[in-house]
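This report refers to the structure that appears directly beneath it.
Every protein chain but one is kept in place in this view of the complex.
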Amino acid sequence: MKDNTILRVVSKLLLPYVLLFALYVQFHGDYGPGGGFQAGVIFAAGFVLYGLVFSLDSVRRVAPARMVELVFATGVLVFAGTGVATMLMGGNFLEYGVLNEHNPSHGQHLGILVVELGVGMTVAAVMIAIYSAFAGRGRA
Amino acid sequence: MTDSILGLYNYWVVIFLMMTGFYIVIARGNLIKKVIGLNIFQTSVFLMYLTIGKVSGGTAPIVKEGFEVYSNPLPSVLILTAIVVGVATTAVALALVVRIREAYETIEEDEIEAGGDKP
Partner (left out) sequence: MELSLEVELVTALLLTLLCCTAVAVVRMRGLFAAVMLMGIYSFLGASWMLLLDAPDVAFTEAAVGAGISSILMLAALSLTTRKAKRPTRSPLAPLLLVGITGAALAYGTFDMPRFGSADSPANSYPHPSYVERTEEDIHIPNVVTAVLASYRGYDTLGETVVIFTAGISVLILLRGSRKRWRNGAGAGASENSSEEETSDVPGDPGDPAAERQSRGEARGEADETARGVT
């Protein structure tokens, strides 16, 4: 599809907004519909669009396979690590209230934000990895 | 209408969709078709959960001044994660189909079974 000017231009125009929207969904999830799962999927959809219109190699140049694998492991680690951090600070596993000793509800906010970030990283990276595994198989 | 028999029609639609997916899984031999059938089944389960959580006259569970009745947030949470997990497991299923195709040169169940005796 690389030769199709309209597709190329339109997708290039759309891409920043797709990624921006994903970030908005990620960090605005406390207030409107959204959160890590949705944001991760939308973020990955942006990469998939890029891969479809340009090529898998261009996706791999932006997000090398090793980096994607690193990100999806880091995401799980961030989530579980938050739980361990709350335990070290004297609470239960994933009890975010202890993250801020003056105001537990602020601690909850922080915990939710971090955990959702972990989810978003894992989901986005796994989806990109799965897509590039399927797309790369055809040429091997 | 909430206590009449019409209050059940959405369950029947869900059951119809569920059975359609089930039929594809057991009656079609093509493995990708089977995965599609499982997806239809899966979506019908999602719809069933959300149907149960709906409260009539309610609104989406995002708290705002001026709204009193909210639909149940719990089914939303369960299904939200289930959808993403669902696509991840679908990807595993498709990867297996691709490998089966590479090993047996076909993704039709009958032909795989016929060719399964070869070493």
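Labels for the chains are A and B, by order of writing; each one numbers its residues from 1.
Just so we're on the same page, a residue touches a chain if its C-beta (ideal position, glycine included) is under 8 Å from a C-beta of that chain, and two chains touch if they have at least 3 such contacts.
Worth saying up front: this structure is predicted, and the values here are computed from it rather than measured.
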Contact list for the unshown chain, restricted to visible chains: A, B
Residue numbers in chain A that touch the chain omitted from display: 29-38, 41-42, 44-45, 48, 52, 69, 72-73, 75-76, 79-80, 83, 93-94, 96, 104-105, 108-109, 111-112, 115-116, 118-119, 122-123, 125-127, 129-131, 133-138, 140
Chain B residues touching the omitted chain (full complex): 1-4, 7-13, 15-24, 26-30, 32-33, 35-36, 39-40, 43, 46-47, 50-64, 69-92, 94-99, 101-108, 110, 118-119
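Everything that follows uses one rule, which is that only the chains that are shown with their structure count from here on.
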Partner chain A, residues of chain B touching it in the complex: 60, 62, 80-81, 83-84, 87-88, 91, 94-95, 98
In the complex with chain B, residue positions of chain A that touch it: 31-33, 35, 37-38, 40-41, 123, 126-127, 130, 133-134, 137
